[in-house]
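What you see is the complex with one protein chain gone and the rest in place.
Presenting chain A:
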Amino acid sequence: MAERGGGFGRGFGRGRGDRGRGDRRGGRRGPRRDEEEKWVPVTKLGRLVKEGKIRSLEQIYLFSLAVKEHQIVEAMLGPQLKDEVMKIMPVQKQTRAGQRTRFKAFVVVGDGNGHVGLGVKCSKEVATAIRGAIILAKLSVIPVRRGYWGNKIGKPHTVPVKVTGKCGSVTVRMVPAPRGAGIVAARVPKKVLQFAGIEDVFTSSRGSTKTLGNFVKATFECLLKTYGFLTPDLWRETRFSKSPFQEYTDLLAKPAKALILEDVDKEALV
């Protein structure tokens, strides 16, 4: 057991980025298609999304609604959402019969246009861990605010302000960069920033960046803060609107089972 654990560790250590990508991509097969179609929403938000009442993630962010079902995010961003396994880290626990190894998967998900998510999942098998991490990543999708370095020509391409995020001992600092600078960062945060849709940025990091888990979480934290920063163009008073739960309260009042039965009947007819 100990040897196997060691072997895995070395193997994975070497093929961290590339090997992981290739292997895991191939691992997914057909049978999953069935499960994906039959999504029965459990939460109110889920039901609204399934009905199509909520069109964009921004409506969800506006009211700070908790996203508990990953299908919600898939319904909004679906095809543009790409995921990438950053690392599979074997972690071990000591038992009297040797070590108990589990695999921790770090997955970054994003559409390259202002939304990123980070998921971390530990499981006894690599595939399960990855699958779980992807789901968690989708649940944690965050909007990223982009701005300009100088002249406001074209689309926003960089971070609007200098921001910094910290996790553990790792701090990541992002500084706005002029167009054409590209993402000036280490391999790990570069991935995350690419998924976020940031084109140019200068970064600086501190602490034990070797710990990938903390490094990735720190950049994620940093991106989270971009929308938390009050800039003068946000000074205007907000005009409050009805929360989707209030707006669609009649639709939500209908018991979920009734809606499901309706759907089933429709399918049966067709």
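Note that a contact is a pair of C-beta atoms (placed from the backbone, for glycine too) under 8 Å apart; a residue touches a chain by one contact, two chains touch by 3 or more; residues count from 1.
Going forward, contacts and distances are computed from a predicted model.
K.L.:
Can you tell which of "ATP citrate synthase", "alcohol dehydrogenase", "Small ribosomal subunit protein uS2" or "Translation initiation factor eIF2B subunit beta" UniProt lists for the chain that's not drawn?
P.N.:
Result for the unshown chain: "Small ribosomal subunit protein uS2".
K.L.:
Would you indicate which residue among A:Lys68, A:Arg100 or A:Arg206 is in contact with the undisplayed chain?
P.N.:
Considering all chains, including the one not shown, the answer is A:Lys68.
K.L.:
Tell me which residue among A:Ala97, A:Ile153, A:Leu230 or A:Ala253 touches the hidden chain in the full complex.
P.N.:
In the full complex, the listed residue that touches the missing chain is A:Ala253.
K.L.:
May I ask you to list the residues on chain A that touch the chain which is not drawn?
P.N.:
42-44, 63-66, 68-69, 245-246, 249-250, 252-253
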